[in-house]
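The block that comes next holds chain A.
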Amino acid sequence: MKHRLFVAAMLTLPATAFAQNCEMKLGAMGPMSGGAAQWGLAMNSAAELAAAEVNQEGGVKIGGKTCKVVVVPYDSKYTADGAAAGSNALAAQDIHLIIGPVGSPEATGIKPVAARNEQISWNASYAKNALEPKFPLMFHIAPGPSGWADAVIKRAMKEFPMKSVALIAPNDQGGTDIASVDAEAYKANGVTTTEEYYQRGTTNFAPIVTRILAAKPDVVDTASSPPGDAGVIIKQLRLAGFTGAIGRLGGPGTDEIVRVSGGLDVLKNFYWFETVPTGDPKVRAIDDEYKKLLGKDPIGGTAVWADLPAARMTLKAVSIAGTDDAKAVAAALRKMPVDDPNIGKGYWAGKKQFGIAQELQFPFGVGIIKDGKNLGVERQEVKPE
Partner candidate 1 sequence: MDQFIQAAIIGVSLGAQYALLALGFTLIFGILGVVNFSHGGFYMLGGYVAYSCVAFLGLPYPLAVLVAVVATGALGWVFELFLLERLVDDHLATLMLTLGLYLVVSTGLLTVFGPLSMEFAFPVTGALHMGPIYVPRENLIVLVVCLAAIAALWLVLFRTDLGRGLRALADDRAVAMAQGLRPKLLFPLAFAIATGLAGLTGALVTPILSLSPNVGDPVLATSFLTVILGGLGSLEGAALAAFVVGIVEAFSSVYFGGSIGALVLFVLVLLLLVFRPTGLMGRPVRGA
Partner candidate 2 sequence: MLLRIQDLWVRYGGITALSGISIDVPEGETVLLVGANGAGKSSTINAIIGLVPVSKGRMLFEGTDLTQIPCERRARLGIGYSPEGRRVFPTMSVTDNVLSGAFGLGRKRQTEALDWLRSVFPLLVDREKQPAGQLSGGQQQIVALARAMASFPKLLLMDEPFLGLAPVWIKQISDAILQLRARGTTVLMTEQMARPALKLATSGYVMRGGEVRRSGPVDAIRDLALADEYL
């Protein structure tokens, strides 16, 4: 018996938590270092805010008691192994609910492990198999491009007539899974497409820009290139004399792109997808609330806003279920109406694409910059599938 305790204590040392009166731990997972750090840190910020909101009211209700929510972050490093290890590390702290992970490799890695550990996880990846019916505890923070690309393209075509588009994205799963879906959506709207993939870690895009421009596209779409990369690509496209519109049917990060590329004048004509309608003052108010409750600025930009509803709903579901058991929380979640005080009304989606309706579909935004003037982000309402 003594040995058993010793072995367990030695090996679970990182997990040793001095159980307070009543406390519920919420995992926040994603890459928190390296190139995609901001997405993981945004997950953490969203989880922190949702927890702070609930704690303000006393906490979540578990078995008649009110428990304080504590967020435990995990750096899953944008790899399959990192996410798998993270699922286990969090499970060892008796954490059944995870906000995150972020990237496609992480989503792939956490799937079987979180199922084994009976954990809910909310991935934000745009992977083609972000959800699968055989993993009923997996949830999806927002739809991939198949959910919105068509609407964004239709809106953009009104502003910028186009016949051909060149898509550019990194050559790994985070790039190919999105650019290829974007390309289908463009084709469906009668636009011819070429796809160009670069090696992640490329810093100077001048040669690739030259290659893209040889095909003389009307529009260049930076898809899911990280914002830093996209900013450089745009800067170098303009330098090379490209005057057409530039699109971004990928992730958030427009502010960063504006900074890196050199300003609105450089972007000139630009349209992009926002996971949430960022032009809405109610949505922007999230940052103020974060600052008020946590006394610092959130890290991760607009991604925090997109991740927040999932964290809020999860904590709400805990109180409804009266437990943080993953299966019970998942059951409560599925029955909950999708409505966020800041973002607005949405729906459960995903049945059509994944065969399981565990994807949050909220109103999203289409941003337009025309002739160097930011016309703002238009709100796009969504309809149930």
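Here, a contact is a pair of C-beta atoms (placed from the backbone, for glycine too) under 8 Å apart; a residue touches a chain by one contact, two chains touch by 3 or more; residues count from 1.
How were these picked? Simply put, all candidates are chains of the complex that A comes from, given by their letters.
Here the structure is a predicted model, which is why all the values come from computation and not from measurement.
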In-complex contact partner of chain A, selected from candidates 1 or 2: 1
For the chain A and candidate 1 complex, residues of the former touching the latter: 33-35, 37-38, 41, 171, 196-199, 201-204, 206-208, 210-211, 214, 227-229, 231-232, 239-241, 256, 259-260, 262, 299-301
